[in-house]
Each structure stands twice: as C-alpha cells, then as structure tokens.
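Heads up, this is only part of the complex; the chains shown haven't been moved.
In order of appearance the chains are A, B and C, and numbering begins at 1 in each one.
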C-alpha cells in the first residue's frame, strides 16, 4: 500500500454493495451522517494528535462501520480509498 | 454480538413500542433532542477518548433512556441497532 | 424511583403551577432560557464528566430553580419527569 496516513488517520476501502448484501448488512444513512461499512487498508501511527494521545485500535484487514462525515475520497492505481480519522470509526465487525 | 463499538460508544437496540406501552413509559420528543428507551447490546472499552478518561457505566442488558441526537442506525442480520456514545445515555431504568 | 441518572445528571419533577402560586414564586421565562421550579427526585453519582470532576451539590427533596434549556422530558408510571445536568440548576430554594 502506497498511502501512509498521518497521525490518527486511517485509509479504508468501501466494501462492495454486492458483498454487503451477502453478509446481510444494510446501513441506512441520514442526511447528517451517512454510515458506511469498509475494510481498513492502512493505519496511521497515532501518538499525539492535536495535543491528545491517540492509540490506534484498528488494524489493516478490520471491517468497520464508519461515519463518512469529514472523510476524503482518494483514487489511487485505479482503486478508490477514503481517508478518515479513527474517531470516525463507530464499531468493528467481528 | 458481532458489532464491537470503539472507545466510549455503545450499541443499543430500541425497545418495541408495544413493550414500551406495557411498562407505562411514554417518551415525548422535542425536535431538537428525541428521547428514546433502549436495551444495551454491546459496550466499548472506554479509556482515553478525545484526550479524556471515560469509564463505562452501563453494561449489556441495561435498559436506558438516551438522546438520539448524533446516534447512527445500523441494520445487521435482520436486526436494527443504534450506535451512540455513553454520554448520550441520560438514565438507566432500574 | 426507578430512573437512575448517569454522571452529573439529575431527575427533577416540576412543581405544580397551583403550588407555585401559593409559595409566591413567579418565574418569567425568556425565549432563550425558560426558568423553572422543580423538586429533585434522583441524583447521578457525579465524578468525572467530560474529563472534569463534578461534585453533586443537590439531593433528592431539594427544591430548585433550573434552566430548562437542554433538559429532556420523560413520562414514567404516569408521572412526568425532566432529566437535566446539575449545571442547569441555578439555585436551591431554602
């Protein structure tokens, strides 16, 4: 993976809608905050972010539900990624 | 339960309206903040959240009154859940 | 009382308007912040709330003047209650 996020940011890749349907997960969104399911691709080092200690709790390969609010879409080598802060991850699917 | 919330988040499941009527609880909502009654399904680990120590005080099985403001709805295996922060829990029903 | 508030929240019950008139208290409200008189029914444990130590200074049975701004109305077993933070209590009536 060529994108190395800074601080408490993570790079995620949205799970395909078809795949979402198979696992039986449907995520209705509101206008204010659109929930999403994605796979974690790369994780920043954490540490001191905006003066506060942040410990990274997700790892590459985790499937997460996240809030798309404030995320940034990036297209790289033909793949689409999203860069969010770990605090935008609501839950890990186990 | 397959959804593991991060930080101070909890996964709750709204109590059915029929059940609400039986227990004699009615929760009128305002436009700004809609109160709700729900059962706690899963609880995050707490710890340092946004630079502040958070101790989790609710546990799975608790029935809580919460403020829906900022919560996120998730549908999983045919069930509907809501992910909120513990600070959105107003009171536990004992 | 079956409602156990979390953190620095308290459950209060509005004093009847008739009773208010008898005690000679009239509370004119503004659009922004509507003052109210109520009896304290249940008090949260206090402690660390949003990273700050909060010591509870009201107790069940206290009659208080409070700012309704941000409070949440709850109806339980036929009674109406309001859940507010202790910082929304302006004064205790002694």
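Here, a contact is a pair of C-beta atoms (placed from the backbone, for glycine too) under 8 Å apart; a residue touches a chain by one contact, two chains touch by 3 or more.
These numbers were taken from a predicted model, which means no experiment stands behind them.
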Practice problem: Fill in the total copies of the single sequence across the complete complex, 3 being in place. | Solution: 7
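To be clear about the criterion, only the chains that are shown with their structure count from here on.
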Practice problem: To the nearest 5 degrees, please report the angle of the rotation taking subunit A's Cα atoms onto subunit C. | Solution: 105
Quiz item: Centre to centre, by mean C-alpha position, how many angstrom separate subunit B and subunit C?
Solution: 22
Quiz item: Using mean CA coordinates as chain centres, what's the subunit A-subunit C distance in Å?
Solution: 41
Exercise. Please set out, as single numbers or ranges, the residues of subunit B touching at least two other chains.
Key: 51
Self-check item: Touch list for subunit C against partner subunit B, complex
Solution: 2-7, 9, 11, 42, 47-48, 50-51, 70, 72-78, 83
Exercise. Could you please specify the touching residues of subunit B with respect to subunit C in the complex?
Key: 24-28, 30, 33, 35, 51-53, 55, 57-58, 65, 67, 86-87, 89-94
